[in-house]
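All protein chains but one are shown at their positions in the complex.
For chain A:
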Amino acid sequence: MTEVLSAPLVVEFPFTRSVGPVQSAFLTGLRERTLLGVRAADGTVLVPPVEYDPATAAELRDLVEVAPTGTVTTWAWNPGPRRGQPLDTPFAWVLVRLDGADTALLHALDAPDPDAVRTGLRVRVRWAAERTGAITDIACFEPYEGDVMVHQAPSHSGEFVGEAVTGIVAPARLDYTYSPGRAQSQYIRALSGHRTVGERCPSCRKVYVPPRGACPTCGVATAEQVEVGPRGTVTTFCIVNIKAKGLDIEVPYVYAHIALDGADLALHARIAGIPYDRVRMGLRVEPVWADSATGSRYPDHYRPTGEPDADYDTYKELV
């Protein structure tokens, strides 16, 4: 068993999302330290407010103002806050029914320990110092000794001084330890020795490069290793005219499918060492390995070998 490779992988993206009119009013209200709900046809006040009734799907637009105080309807003590959560010291997750609302809002409650928390606890909003029109404008809730402010939530226009919030940017990051599995680990290890190793299907005898451990035609495991190349044939290509962000390659350049000698599946790579408009199907090429000083373990690009072009019949099955 070859030692399996692994590497850290971070998937990170700032999701930019537009909001509807009810969400806009709610988020703008948070920025202005005002809590809005929406009234459904049956009179129920929903906080946080939604654009459509969760029961009937009717469009909801009847905004009301609710109090910044409320009652815990359920809770859970979180002894180990995780990245991105509202507080970085142990806290309680709570569902809070704000005074004037009929549904509950999920957030964090700042409390010293679980003994300080119970269902029915009275709490109030602690506003964030800097507010942008996001759910995190509520920093958290905190225990509150005041009376229940029972009231009929008054109507609200949803309009505030200043620009209405039209969207949110929600950063998302997930961390992984990527492991490519047995077949691809062996492939990558071989590359570090400037060798390209595929795997042969025991059924159809085709050699796959890079190998993924299975023959996609037969659906069976591949295991027999076969060294292929290093030379190969351009089976098809395209000319790239748009410079990719962060990629230090001048355009135009050629990206090609290359059938390495002995392989039954073309891989793709950049072609260099020849003017872009001279590249053609059948061109014989060889790898130029990335400078090992950079730690790279792959062919940086392929260049012409100077051999005569391959005859179309020798690679037509691989186009």
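We take it that a contact is a pair of C-beta atoms (placed from the backbone, for glycine too) under 8 Å apart; a residue touches a chain by one contact, two chains touch by 3 or more; residues count from 1.
Quick note on the criterion: contacts and distances are computed from a predicted model.
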Q. So which of "Formate dehydrogenase iron-sulfur subunit", "Solute:Na+ symporter, SSS family", "Thiolase domain-containing protein" or "ABC-type transporter, integral membrane subunit" is the UniProt name of the chain that got left out?
A. "Thiolase domain-containing protein"
Q: Write down which of A:P143, A:G213, A:P230 or A:P252 is the residue touching the left-out chain.
A: A:G213
Q.
Considering the complete complex, identify which of A:L35, A:L105 or A:A153 is in touch with the unshown chain.
A. A:L105
Q: Out of A:A116, A:V148 or A:A172, point to the residue that touches the absent chain in the complete complex.
A: A:A172
Q) Considering the entire assembly, which residues of chain A contact the chain that has been omitted? A) 1, 4, 6, 9, 11, 15, 17, 19, 23, 27, 46-48, 50, 54-55, 73-79, 82-86, 93, 95, 97, 103-108, 114, 119, 134-136, 168, 170, 172, 174-184, 212-221
